[in-house]
Each structure stands twice: as structure tokens, then as C-alpha cells.
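See structure below.
Only one protein chain is missing from this complex, and each of the others stays in its spot.
Just so it is clear, A and B label the chains in written order, and each chain counts residues from 1 on its own.
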Amino acid sequence: MKKYILRRVIQILFTLIIFQSLLFIILDAQPGDITNLYLLNPKITPEAQEQMRVVLGLDKPPLVRYLRWLWNFVQGNLGTSFSHYPREVMDIIMERAPRTLVLFLTNQLISFSVGFFLGKQMAWHRGTTFEYGLTIIGVILFTIFTPWFGLMMIYLFGIELNLLPIGKFLDPSIWRNVPLDANTIFYYLIVTAVIGLILIILVNRLTRKTSRIVRQIVRIGGFVVIVGGSILIWSLTPVGFLAGDIVKHMILPVLVSTLVSFAGTMLLMRNTMLETLREDYIMAARAKGLPESVIRDKHAARNAFLPAFTNLIISIPFALSGGIITETIFSWPGMGLTLLEAVNLEDIPLAMGTLSFVGVLALLAHLVADIAYAFLDPRIRYQ
Amino acid sequence: MQAQTTSSSKITIPIWRVRLNLLWKNFKANWKLFRKNPIGLIGLVIIIIFALMAISHPILMKYVWEPRVYDPVIGYDIEVFAHPSPPSARHLLGTDPLGRDILSQLLYGTRFSFILGISSALISVIIATTIGAISAYYGGVVDMIFMRLADVVTMLPFIAILVVLSAMFEFTGFTLALVYGLLVGFGGQTIVIKSQALSIKVKPYIESARASGGSDMHIIFTHMLPNLLPISFLFMMFTVTNAVFAEAALSFFGLLNIRMSWGIMINTAQAAGYLLAGPEYFHLLLPAGLAITLLCSAFYMVGRALDEIVNPRLRDR
Partner (left out) sequence: MTIKMLSVKDLTMHYTTSRGEVSAVNNVSFEIEKGQSLGLVGESGCGKTSIAFSLIRLLPDNAQIKNGEIILDNENITAMNKKQLLQVRWKGISMVFQAAMNALNPIFSVGDQIVEAIQAHNSDINIKNARVKVAELFTLVGLDPQLMDRYPHELSGGMRQRAVIAMALSCNPKLIIADEPTTALDVIVQDRILNQLKEIQKRLDMSMIYISHDIAVIAEVSDRIGVMYAGRMAELADAKTVFNAPIHPYTYALLGAFPSIKGKKRVLTTLPGEPPDLLNPPSGCRFHPRCPRATSQCQQEAPPFVEHKPDHFAACWHPMEVKNV
């Protein structure tokens, strides 16, 4: 097991270096360099421009620049932003990243759970109108044009029904005289979610060897207690209403991004369940006299879970890309919006830095998911 | 006992004819299976409708519509007072903020999306199939390099990369199709195709082909490639979906240098501030958004139906 993890980590690091190198090649492939941006300024003479290039180290040969680029990256130095001068790129990213993370993690969690559950049901009710209907709905939602869909949803919920806020992630009027800033709240929200998740996983592992009825009660009850407890604790703190504001703004973006992505897991799960149900050990389980629900949930679904999880791993970069679109529609100031802004303002350091970060995020998520998979599939561990 | 051969028992049908017949038989059998899947059929029907729409545009432009008024990019209708105007007899879907006919834009965009989607898909599939087959056949260092590359590519967020690339290089429709096709071609599809090619490589007829003196290229092209076609075709469907979606998203962000596409239609509406302006302006968003959604869904549905053919375990018993 440890060998597997070590191998994966090394592979990911290797990929990271390649990724950064690719970014460098893209950057370098442009004709001219950053100093060209100052060409339009008549006050800067060609000599001054040359001096700038020396200062920035742009006169050195490509290999040196490349190594410097990597070295800077490893140290976390992603440069200084143009449009937010003199803030450092890393600084801006650190501010915006939690907002993207919150959306991303919530979306992945809900979309996978819903997709898993519905896919299971679809396989079980194969050939019925339920299955066909859900397939069509799923396909349309999966391929729907997200900006258009998002705008429709905003119109419906934000303007017509006036239920939910239209954009951004907080209502400035509520936050006016508050001592804390949004990022701290985000941070604590993420901490709560992580603790909650760990508790749920713990409950699940502890109840593995107990009887079925006890297990169901403890798991569902535990889930309710943990979620309810978190909400309760938050509402008792003086800043609870701030968290509530953020959550209220999160509902629509999460709803849209989940609706657009759950069908991928659902349809795959249905396919995998159908394949799994053809396996011999399912027939053997039936011969053992086990009830259908046990066969479906314990034997078939647990096996079908693995490819669905692999698919989740593979679709992480797509989810991040989708996050960019969602953030744009809802003006949610996370990494995606930052990337677009930077590109539109030609803030090259910020654009490249954000892209680097998104890449790193994708690779990290991949690594975490790979390791989780090793825990779930006993066949992988012994390779 | 020896087999007696006489000149009358020589095979006179040319071999390309035989192969063609086999291909046709194969196609007919697969079509029979495809027909059974209602979702695939719906997708196919939608694609055909869109194809008709695409073909109709140049015909309409040449014979029915007045170019000055109905051109999707530079048309302008002086006779209508305020632009954007709602649907009317003159303009079936209304006009956009710049005075152009929306129906014309929609039809033109159909043609554009087809070309973009299919070229992206072709490029990516040609790359992925070639690399997959070569990796599987030769193995060794070549295999390792391509697989490592594919590993890297699958972990990258495409749209984010395209966003940044579009800032540095001006993307036209053609270059976008090229870049997207390249990105996809070197990625996850290669891995799947390679494992499929591997399972073909170990079949006995490949060995016998080699033993009877077939060159490597011959084996790859005549024996392996035809068996990879179903799965390659399957991937093409999904690539079209994703390419059309990517172009629409990037156009929506205003990052592309394309004259007219569905994404540009939505972008125009957004730039002029009509996005959330109310139901009377829906005609600006609805046609384009619906078109993108439907075309992507259609290709996806066909892809899913093909999936059931390529993967027999999913079929109904």
C-alpha cells in the first residue's frame, strides 16, 4: 500500500513539473516579452526597455529562464500582478482560492451522491419509463449550455420568484460593520465541512461489523446529528448570520453546477451496475438466499462504486473547468473569475499564476482521489 | 487425401470487394442493434434536423433572402425601428442588438458548429487511434512516452488552459478546432484505445499475419485499425459534444475571434446588456442556448447508443 502511495506521489510530482514546463513553453512562445507592453509608453526609451529586460532577467538564455521559472514556482513565487499592482499573485490566489474550493467540493460531493443513488435505481428498474425518462433528463442536463442554463435559473429564482440572490457571494449591506472578513468565514466553513466528513466516515467504519438494522439507524441518525449539529453550533455563534448569508448565496451556484454534472455519474453508475449484475457472484449471492436489497446494495453497488469513483477522479479537471463558467455567471469571485479577469486585462502573471494553481489543484485532487481508491479496492493494494 | 484444385475454383472477386462486403455486412448488423435503442434514434433524428438546417442557410441566402438585410454578420434591417426587435413575420426569430436576423445567425451557426465539432473530433480521433495502435503494437519506450503524456493530459483542465491560450494567441474557429483536437487526441482516449488495440494484438490472427510476412504498417492498418473503428467512432461523438460546448463557452467569454457562432450570439446579447433583461428579450438567448444544448445532447445520445453496441454486456438480453 505504502509503495503504491509513494509511486503515485512521485508520478504526480513529475506531472506537475511537466505541467509547469508546458506553461513556460506557452509563455515563451509568444513573440516578444513582457516588456513589450511598455512599448506604447513614449517615455520609455529603447535603452530603458533593455535595462528592464536585464533587471527582469529576460536577457538570459532560455534554459536559465526556464530553471528560474521552475525554481520560483517551487518557492511559491508566482510573480506580481499587473492589474492589482503591487499585490503578489500568490497573495491574490490565496484570497480567492477558498471560495472556489467551497463550490468545487460541495458540487463534487452532492453530484456524486445523487448520481450514485439515481444510477443504482436506474439499473434496478431497467427498461421502465422511469429509466428512459431519467436518461433523457440526465443527458439534456449534462450537455446543456451552462451559461444559458445558469442565466435561466438566475432569472427564475432571482428575479421572478425573488427567492435567492442573483450573484456574488455576499450581501454587502449585512457585512458592513462586521469585524471579520469573508475569507475567515470561508475558512471556518471548510473546516466544519471537513470535520463533518471525517466524522461521517468514522461512523461508517465503526458500524461495519454490526448487524444491518443497527448499522442503518446509526448511520442515518449519525448523519442527521452531524449536519444538524453543525448548523446549530454555527447559529449559536455571533457570526452565524454571516455564514448563513454566504450559504444563501451558494445555493444557486451549487444547484446549477450539480444539476449540470450529476448525470455523468448517474449514467455511468447505471451502466456499471448493469454489468455488475451479470457477474457470477451476484448469481451465487442469490443462490445463498440473500434478499434482493442486500444483493443490490451490498454486493452489486459496492462493486459498481469503484468505476464510478474512477470516473469521478477523471472528471476532476472538467469539474474545475466547469467551475470557471459557474463563477462567471454568478459573479462568484473565485479562481475562475480571476482567471478570466486576468486574461481580459492582459495581466500575464496573474493569468499564468492562476492557471498554475488550478493545475496544481487538479493534480492534488487527483492524488487524493487515487489514494482513496486504494483504500476502497482491495485488489489495487497488493500491486 | 489431397485437396484437388482446378482452375475453375480460383477466387476471382478482388479483395477490396470482399472487404467492402464485410464492412457493409458489419454496418448492417450494427445498424440493427442501433435501431433498437430509442435514445440513439432520437439523437440521430436531431442531428439530421440540424444538418438540414445547416444546408438550408446558403440556399436561403442565395435564393430567398436579401443579403443586405439577412446576412448573419453584417446584415442590418433599416425598415425595423428598434433593434433588438421581437419575432415578427419579417424576422421569424427577431433581430439582435446589432440589427441582424437571428434565424439567419442560428442557421449559419449550425453550419459552423458542425464543421468545428466534426473537425475537432476527426483530428482527435486520428491522433488517438494512431498513437493507441502504435503504442500497443510496438510497446516499450514508445508506449511509455505516450502513456505518460496521456496521463499528464488527462489531469489538465482544458477550458482553463484554452482561456489562457486564447489571451496569448488569437483563436479562429479553425485554430480552436485544431488545438482542441490536439488536446483531446493525446489524452484519455489514447489510453482506452491502446488497451483495446492490445487485446487485438494478442489475437492469433495477428501472429499468423506476422508469420506470413506482413510488415508492421500493414498489420496495424489492415488488421488493427478496422477493429478499433467502433470505439474510435464512439469517442468522436463525445468529442463533438465537448468541442461545440467549449467553443460556445469561450465565445461567451468573448475570447475568440470568430465572426458568428451560437456562442457569439449569446455574447452579443450579454455585451449589450440584455442577459437578464426580461422575458421579452428571451428571443436573444433562447434559440442559441437551445441549439447548443440540443446539438450537444444529440451527439451524446448517439454516443451512448453506440456505447451499448461496442460494449455488448450492456445490451438487453
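By our rule, a residue touches a chain if its C-beta (ideal position, glycine included) is under 8 Å from a C-beta of that chain, and two chains touch if they have at least 3 such contacts.
Everything numeric in this text was worked out from a predicted model, so none of it was measured.
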| item | value |
| --- | --- |
| Residue among A:Asp91, A:Glu131 or A:Glu279 touching the omitted chain | A:Glu279 |
| Positions on chain A contacted by the hidden chain, ascending | 209, 279-281, 283-291, 299, 302-303, 306, 377-379, 382 |
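The rule we apply is simple: only the chains that are shown with their structure count from here on.
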| item | value |
| --- | --- |
| Chain A to chain B touching residues, read off their complex | 11, 15, 18-19, 26-27, 29-30, 126-127, 132, 135-136, 139-140, 142-149, 151-152, 154-155, 159, 166, 267, 271, 274-275, 278, 314, 316-318, 320-322, 324-325, 328, 336, 339-340, 343-344, 346, 348, 351-352, 355, 358-359, 362-363, 366 |
| Chain A contact footprint on chain B (complex, rising order) | 38-39, 42, 151-152, 154-161, 163-169, 188, 241, 245, 248-249, 252-255, 266, 275-276, 285, 288-290, 292-293, 296-297, 300-301, 304, 307, 311, 313-314, 316 |
